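With one protein chain removed, the remaining protein chains of the complex are shown where they sit.
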Amino acid sequence: MIRFDNDYVEGAHERILKRIVETNEEQTPGYGLDEYCEKARTYIKKACDVENADIHFLVGGTQTNSTTIASVLRPHQGVVAASTGHIAVHETGAIEATGHKVLTLPSDDGKIKAEQVKELYDAHWNDDVHEHTVQPGMVYISHPTENGTTYSKSELEELSKVCRECGLPLFMDGARLGYGLASKDGDLSLADIARLCDVFYIGGTKIGALFGEALVIINDDLKKDFRYLIKQKGGLLAKGRLLGIQFESLFEDGLYYEISRHAVEMAMMIREAFVKKGVSLRYDSKTNQQFPILPNDVLMKLGEKYSFSFWEKDDATHSVVRFCTSWATKREHVEMLIEDIKELESESVNDMLT
Amino acid sequence: MIRFDNDYVEGAHERILKRIVETNEEQTPGYGLDEYCEKARTYIKKACDVENADIHFLVGGTQTNSTTIASVLRPHQGVVAASTGHIAVHETGAIEATGHKVLTLPSDDGKIKAEQVKELYDAHWNDDVHEHTVQPGMVYISHPTENGTTYSKSELEELSKVCRECGLPLFMDGARLGYGLASKDGDLSLADIARLCDVFYIGGTKIGALFGEALVIINDDLKKDFRYLIKQKGGLLAKGRLLGIQFESLFEDGLYYEISRHAVEMAMMIREAFVKKGVSLRYDSKTNQQFPILPNDVLMKLGEKYSFSFWEKDDATHSVVRFCTSWATKREHVEMLIEDIKELESESVNDMLT
Amino acid sequence: MIRFDNDYVEGAHERILKRIVETNEEQTPGYGLDEYCEKARTYIKKACDVENADIHFLVGGTQTNSTTIASVLRPHQGVVAASTGHIAVHETGAIEATGHKVLTLPSDDGKIKAEQVKELYDAHWNDDVHEHTVQPGMVYISHPTENGTTYSKSELEELSKVCRECGLPLFMDGARLGYGLASKDGDLSLADIARLCDVFYIGGTKIGALFGEALVIINDDLKKDFRYLIKQKGGLLAKGRLLGIQFESLFEDGLYYEISRHAVEMAMMIREAFVKKGVSLRYDSKTNQQFPILPNDVLMKLGEKYSFSFWEKDDATHSVVRFCTSWATKREHVEMLIEDIKELESESVNDMLT
Partner (left out) sequence: MIRFDNDYVEGAHERILKRIVETNEEQTPGYGLDEYCEKARTYIKKACDVENADIHFLVGGTQTNSTTIASVLRPHQGVVAASTGHIAVHETGAIEATGHKVLTLPSDDGKIKAEQVKELYDAHWNDDVHEHTVQPGMVYISHPTENGTTYSKSELEELSKVCRECGLPLFMDGARLGYGLASKDGDLSLADIARLCDVFYIGGTKIGALFGEALVIINDDLKKDFRYLIKQKGGLLAKGRLLGIQFESLFEDGLYYEISRHAVEMAMMIREAFVKKGVSLRYDSKTNQQFPILPNDVLMKLGEKYSFSFWEKDDATHSVVRFCTSWATKREHVEMLIEDIKELESESVNDMLT
């Protein structure tokens, strides 16, 4: 079985493992106060072209999202997000467990628009009894989104502008940030993101690390006492240096970008194979996740050799599925998949397959 | 200004006030352990035709909803509700503040259907990664709904059946329950509700009391330690007898039903006046709330003499507004309003007014 | 049975009831936005000698405490309180339910000292791993305390000074505030309290009202969006005018002080009777609660005629009990009790009774 079902099926980039092994016997202070973390922070600040960011390393995405959001909001405030956002659908109510509502905006492709935020904000404040409703307190976006789509620089600029006008801190979930930066269509750099967001994180778990997310807090108002929050929410790793070592490896000389580009290149090859075959794609993704709509019998067949994940039913005989590549995806596996895509035939179904 | 903007603009029914005054100097134990509360419980059990219910008196609706829901759910569970439900939109995130997500089902008229609940339940349990999503843990409905609509006996039976099959306790918010019972279309009795729901409350604040809601817990599994929850959530009134006296007055000889009928009769007169005038109604309400769609200039004019509440924009020149009657609504006020409805003219707008 | 077990056994002062009855048919806006609330606010501001306070009316004490504390603290902060404080022991974990730890300081008489706060604050910030512990975020005191004791002006000044130096808002629970103001020993006025505290409440439930507490927010930083919090925590009374009418009655011409003085006078008579009899008092209370230490057989006897509450075991044969007076305590009941105290004899126990 060759796995394309998600982007965390393998371990870590070999350089990271090597460094963990090499430093294993060193004695360091705990909880992220070691020099590896410090070096990683320096590299990341440079990559973001900022001098004063606070950078914290957490273990996973759900933890990073709920800790950050709980730190920013007051009890009566909620976080605005796409209806498809990870915090809205796939974190078992982690945000609500910290007391806050996720205020969802309808979205088909995973993105939200500046106008939507403005409308929600205005609707709240124009409501005579606004104190009977949850006050929007910040905005969450994911980039790339859960659907593989990305924000363009102008889209993020508009969103950022509206958020600042409304006094709503903008938080970007970058679980797959590298894959967004590597997208051919994309025109957003890390420095742009640091300039336009108040807080965001650079995902490691899905991009080369064993685990770990680097949270970058740009807005001074959001920095205070953040380490308390990490500890309280269970995210302060005792051997914090493990996170430092990983992000140091990823950012000291561009490894993060390099391996991200590989994943996207592999994904684009798969995309092209489906397109050539006449298969429709549910979302126009230029990143590491691809969402073909395929006849169910074809999926049965493909599923004997490859794993991928079921996304949603399309109609009685078709489903949307997700193929993920990652930094670790082997080119020969992709080539094998492409050959198999070429050969696909739908027997039982009258279909779009050429 | 004659107020039709909501159903809590006046004080309490005179019989209630009289009893509060008469008993004022009596000394009773606190926190709902007095004999007035005990008597009220007896009357309510009789009205519900149950012997073993636990009955608690709380001060207000938001409090009753959040206390009940927090008591029933485990941390990873959410409460299923209509997208229009009070807990979903008008309680400042009170449910989320106790750690739980409101899982909304789309609804235009405020009601949810048995099939919708079943689908959501099945979708959850058929999801491969269901533990990454909030588990449905109970179902909340309001009757009458926030839109004035009501469940028929057969609708509630179906909903109850599905809930029991799925192991989801069914909770009815009865802030306006009397007005539902008094609806001409309605075929649900208190005994039906007690038979079909696991827990529900009988609203007093909007029906004759100064304040107060009587929570009726039918399902034995939901009874344990409930008084702790009331105390923790700030709802255990020190002079609990005030609640007992009010519900005793409302239920000892049918006052609750009688004053509910009056409110509904007044609302039906207003409804009819609008209908005769050719005005469309946003919802088909046979209870104490009416939602005409009116030209904005007409609303300006009406607003000089009457208060009502803005509900939503209908189009560029029309709005939906809400007229509420209550147990205290004066017939002469309604007659005056009806006369004024008859005279309505829309000057600036080409309209449906006859 | 004559009840001295608490200070909420009767209804409300007759002037309050009269006003509620007189205004019963008036139509007013809900949720505390009516003119009765506005008038009450004006009277209270005058009584506190402040111009800019925000004043909110809530229904009960636990609700007021947990709403206020939840509004002030960030997630990693706790509230400092005496180990005997109401929030620490008698609110079913209401503070913890909003996510916050109560950081207790040892206290025998219910009071805390400025030095204790300073020490706790310093201990926190001098701890190398302070982010692994709960950060003190505000200070809660009750005045009078749960033990009937009170803060002197100089004690409150010192406490206030330390709190301001440490950046810890000072919150006074005034559930029995009137009885503290009426204490002969006391030298604190409402204006002093408003000058020295950041936020405090004036208790109505235990002093003349049917229910209700008036929260006074002095510190501008604590004012923002407070109505959202009240709504979310279930404390926003629909017929808010009921609270306005009650506090208007209590503060328009000094009724609050007058009835508080009565309660304290009655308590002092009881105290004197015990002292004359040679009975020890557990706390040196000059307010409406008295805590005699009595032989258990004597308590059995007294208990046939009077209710009082058990406080704690003193030794194998003695207990501490609490006698409460209130604004409603009848002089003839107190005189009867005093006669009975004079006659007390402990048969089975060798005792201090003269």
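For reference, chains read A, B and C in written order, and residue numbers begin at 1 within each chain.
Simple rule for what comes next: contacts are C-beta pairs under 8 Å (C-beta built on N, C-alpha and C of every residue); 3 or more make two chains touch, one makes a residue touch a chain.
This structure is a prediction, so every number in the text was calculated from the model and none was measured.
Novice: Name every displayed chain that the left-out chain is in contact with.
Specialist: A, B, C
Novice: Considering the complete complex, identify which of A:77, A:92 or A:160 is in touch with the unshown chain.
Specialist: The single option touching the absent chain is A:92.
Novice: Based on the whole complex, identify which of C:9, C:72 or C:134 touches the chain you can't see.
Specialist: Reading the full complex, the residue touching the unseen chain is C:134.
Novice: Could you tell which one of A:10, A:157 or A:314 touches the chain left off the display?
Specialist: Within the whole complex, the residue contacting the unshown chain is A:10.
Novice: Among B:39, B:76 or B:223, which one is in touch with the chain left out?
Specialist: B:76
Novice: If the hidden chain were put back, which residues of subunit A would touch it?
Specialist: Residues 1-3, 5-6, 8-12, 14, 17, 20-21, 23-30, 59-63, 66-67, 91-94, 97-98, 205-206, 210-211, 228, 231-239, 242, 328 of subunit A touch the chain absent from view.
Novice: Where does subunit C touch the missing chain, residue by residue?
Specialist: 75-76, 78, 89-93, 96-102, 128-129, 131-134, 309-310
Novice: If the missing chain were put back, which residues of subunit B would it touch?
Specialist: Where subunit B meets the chain not shown: residues 31, 70-71, 74-76, 98-99, 129, 131-132, 135, 225, 227-229, 231-232.
Criterion: only the chains that are shown with their structure count from here on.
Novice: Taking the mean of the CA coordinates per chain, how far is subunit B from subunit C in Å?
Specialist: Roughly 34 Å separates the two chain centres.
Novice: Distance from the CA centroid of subunit A to that of subunit C, rounded to the nearest Å?
Specialist: Comparing mean C-alpha positions, subunit C is 51 Å from subunit A.
Novice: Which integer distance in Å separates the CA centroid of subunit A from that of subunit B?
Specialist: Computed from C-alpha means, the inter-chain centre distance equals 42 Å.
Novice: Where in subunit A do residues touch two or more of the other chains?
Specialist: 75-76, 98-99, 129, 131-132
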